[in-house]
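Sharing a structure with you now.
Taken from a larger complex, these chains appear in their original positions, while the remainder are omitted.
In order of appearance the chains are A, B and C, and numbering begins at 1 in each one.
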Amino acid sequence: MIKASVLGATGYAGAELVRLLSTHENVKIVHLTSHSAAGTGLNTLYPGLRAADLPVLETYDRDDVAADSDVVFTSLPHGASGEVIPELFAAGKTVIDLSGDYRYEDAAVYEAWYGKAHRSPELLKESVYGLPELHRGRIGSARLVGNPGCYPTGAILPLAPLVADSLIDAGSIVIDAKSGATGAGRAPSPALHFCEVDENVKAYNVGKHRHTSEIEQELSLLHGRAVALSFTPHLLPVKRGILSTIYCTPSRPLTRDDVFNCLRSFYEGEPFVDVYEEGLPEVKHVNGSNACHIGFALDERVNRLVVVSAIDNLIKGAAGQAVQNMNIIFGLGEKAGLNALPLNL
Amino acid sequence: MIKASVLGATGYAGAELVRLLSTHENVKIVHLTSHSAAGTGLNTLYPGLRAADLPVLETYDRDDVAADSDVVFTSLPHGASGEVIPELFAAGKTVIDLSGDYRYEDAAVYEAWYGKAHRSPELLKESVYGLPELHRGRIGSARLVGNPGCYPTGAILPLAPLVADSLIDAGSIVIDAKSGATGAGRAPSPALHFCEVDENVKAYNVGKHRHTSEIEQELSLLHGRAVALSFTPHLLPVKRGILSTIYCTPSRPLTRDDVFNCLRSFYEGEPFVDVYEEGLPEVKHVNGSNACHIGFALDERVNRLVVVSAIDNLIKGAAGQAVQNMNIIFGLGEKAGLNALPLNL
Amino acid sequence: MIKASVLGATGYAGAELVRLLSTHENVKIVHLTSHSAAGTGLNTLYPGLRAADLPVLETYDRDDVAADSDVVFTSLPHGASGEVIPELFAAGKTVIDLSGDYRYEDAAVYEAWYGKAHRSPELLKESVYGLPELHRGRIGSARLVGNPGCYPTGAILPLAPLVADSLIDAGSIVIDAKSGATGAGRAPSPALHFCEVDENVKAYNVGKHRHTSEIEQELSLLHGRAVALSFTPHLLPVKRGILSTIYCTPSRPLTRDDVFNCLRSFYEGEPFVDVYEEGLPEVKHVNGSNACHIGFALDERVNRLVVVSAIDNLIKGAAGQAVQNMNIIFGLGEKAGLNALPLNL
């Protein structure tokens, strides 16, 4: 059994991770930490976890966590992850970080988009961007994974094959992303009050969302040159799911077969990426699962390719991908603990 | 023009009141106050009010408000209303209070259910419970109105005729009420986060909700003896609306005609109460209007009468009823400013 | 491997059953039938099932189904089940029926509430009401199970211990139930259009819902005498979940401990029933799982006990309970295929 701890277990991503780990046959949860709720059970906050056998929430104790854990998941705010991880890493632990702190190759990019200095830039050489479909090999031998953001997962997966194969003009990319409200986290705020989100939709952080830089980093690596793109997130009145509608210009005349074959061959054998031969994904198609569904439409009239992807932001966009990374690192089957089919309804 | 001020304009009920008053042909809004947002425009918080011409939010100044206002609406937390109203009342102002502070005949009842001493029990002799369908005459000559709670409005209106005419056993009443989340107010809290309310329903404060005491007070007056009843509120994933499903035992064998005639004759000529001859009301039937819709089913098999009412909690359950009370006090047509039909959709 | 077929796989309950069976380690799905969609894949209608390996939808062929199946789940409209089941039963198959056709001990009750003659009343001697917590032993040796309705599951489980132990006055029961829209099935109708259900709540079939008779049948068996009760269903703007708020009068003075101990001891060891020592269940606590959560409040002021239960209507209220019944009949662990924790969010 892999002994796993979750730091920051009470947030939405942390609790989802606990839900997934608690039914994972190869995992034993040893520590769950929380600043605000130490001493209580996570199932007090999330009664859906009443049937799970979980340790009580504790204040973080580095020595205990390091002594008892094979793997530590850090589901902390950015900056806070960067404080605790260097010591855990130095102690020989495997760490999968769900914050933005270890997603970048270049600390300067982090600093430009997060507006603060990176506390351990030397660790960026050790960390791997945890998108298995792009970096499976390096993840397998890593001890520090920067688990991708939710929006980047939904955007990079449909675009990677197209950029890698130079099917599209990399300067033409516009990503219009629509997310459920779990993506904004659990902390209450006026903007997340039920009555502000329900029956509404809004764009936010236009041109400024930090996740833009993750998407650009990964596509630039594939393109071989810097990619800059438009990314606009929207908040939807749903709990889970991100639909990414992506507009780009073909770099040469393309047929449906060209696009489908590019996507299909790139993702051949991938356990969680499903490319639609026809039709388009919707967020309900992946609700509750680690799948990423991809479809597209070729609008020849105006020479644009429209690619649509759907993920569950809490699973493939956060906790599920973290489990997938753990599976890779520990040599388990990649679907271990991630077999749940989406709820159709 | 009636010069009106709203204290506590940034809460949900306050903002709804401003919305109604700003298109009321006989009203000019002179002061809007807010602790937290003084100096900004209410339409910054509620961009739906951008088309309204409103004074800037101010810190409450008793002298200014008293000098400039014919009527003051207090949309403050209970207790806070009780602090400001005595002076406004002493200054000769007409006050319509949306808190629980002036709804009771007996300060001891307030103190038992609100858990605190009443600050101005002597004013309870002056205040009138602002449910026009029961107390229109006294409201007309009052200078202090305790505007009813949302749940009590939805519960008292369907029950009043039945209790007044002794058609039901007053000891048998069970009220199962379902409310939209605006009823919980604007202050953010974990329990009101979109992701906690969406796709959920829950009962809360079972047997303990303060509004129980308002309902009992009014029904006891009609019954001539103390009425005690079960009241269970539920939180729904909708913004507006209260559906009250009320169970009671007929005091003698009743036909549908008996019940319908009782309700219809009680509410004959009422501008806002609509009794269904057949079918049942739903909250969407009253969304955005000051109406209270009432229907019923007689379940002879088990000798129970089931009465169902629907109101918009922010309008007939709060701001609209406050405007209705103002109209009565100032001798306007009762529907002035309250003509909006429900949004069907 | 148990070879299972699902007749009527395209309805909401049928599709949910397929979702559960397709990840059940002891089951192989052999036939899926549909009137309307034969020849296509179920995952065309439910793309959430794209990752499942399923047989193509077929027109029902009795001989094929009987030859190839160990167990047949019939997820057909009432009446339609009664047409196909006698032959399957005669052919020696085990049948779990999700319609109302085989839930009754007395055909006359079926006929009174369903308004039609029962086509095979002689089979009612063979069939067992498939609520494992009450009839586990008889289910284990049955070949025909009448899988309970969703509302009855949510109502009977919290009431059974109280009635069995005579803690409450059986004549005082009022059940106010609130259901998600999947309970109404997949057939489109004006009343189920998104715009009619969203931001709304309504009561329907007051005093007339067929499920009333199921609840009364089971409680009468426990009570030893006929129980008649009030049952009012409501339609909520959520997809899944039933919250049942149940009002009743204690038959003698009760403490919280009395009630808790009654419920707890009745359900000791039950894998899917969870009795709350404090607090109340909400539908999100069970979303996506086979659990039934039960809590209660004792309102001594008015001498009423309020019991609240939450289930997922598609799982414990339909497909999950059907799988649970199959597990019992085939001697598997009762949780096989039903281990999923609720989605907290």
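As a working rule, a residue touches a chain if its C-beta (ideal position, glycine included) is under 8 Å from a C-beta of that chain, and two chains touch if they have at least 3 such contacts.
Treat the numbers as computed from the prediction; the structure is a model and nothing was measured.
Visitor: Counting all identical protein chains, and not just the 3 shown, how many does the complete complex contain?
Guide: All together, the file's complex is an assembly of 4 copies.
Following the convention adopted for this analysis, only the chains that are shown with their structure count from here on.
Visitor: List every chain that touches both subunit A and subunit C.
Guide: Intersection of subunit A and subunit C contact lists gives B.
Visitor: Which two chains are joined by the greatest number of C-beta pairs in contact?
Guide: Pair with the most C-beta pairs in contact: B-C.
Visitor: Interface overlap for subunit A and subunit B, more than half of numbers shared or less than half: same or different?
Guide: same
Visitor: When you average C-alpha coordinates per chain, which one falls nearest the overall C-alpha average? Tell me, please.
Guide: If one averages C-alpha positions chain by chain, the most central is C.
Visitor: Could you grab the centroid distance between subunit A and subunit C? Build each centroid from C-alpha atoms only and quote it in angstrom.
Guide: About 36 Å separates the centre of subunit A from that of subunit C.
Visitor: Can you check how far apart subunit B and subunit C are, centre to centre, with Cα atoms defining each centre and the answer in Å?
Guide: Their C-alpha centroids are separated by 39 Å.
Visitor: If you average the Cα atoms of subunit A and of subunit B to get two centres, how far apart are those centres in Å?
Guide: 46
Visitor: Provide the list of subunit A residues touching at least two other chains, using ranges where the numbers run on.
Guide: If we look for residues of subunit A contacting two or more partner chains, we find 12, 182, 198-199, 239.
Visitor: Spell out the residues on subunit B that touch subunit A in their complex, using ranges where they run on.
Guide: So the residues of subunit B touching subunit A come out as 12, 181-182, 186, 188-190, 192-199, 237-239.
Visitor: Within their complex, state which residues of subunit C touch subunit B.
Guide: Contacts found on subunit C: 174, 176, 178, 195-196, 199-204, 206-207, 228-230, 232, 234, 236-241, 243, 245, 247, 280-284, 287, 297-299, 301-302, 304, 306, 308, 345.
Visitor: For subunit C, which residues count as touching subunit A in their complex?
Guide: Those in contact with subunit A are residues 12, 15-16, 19, 22-23, 46-52, 182, 198-199, 239-240, 274, 279, 281-282, 284-289, 291, 293, 314, 339-345.
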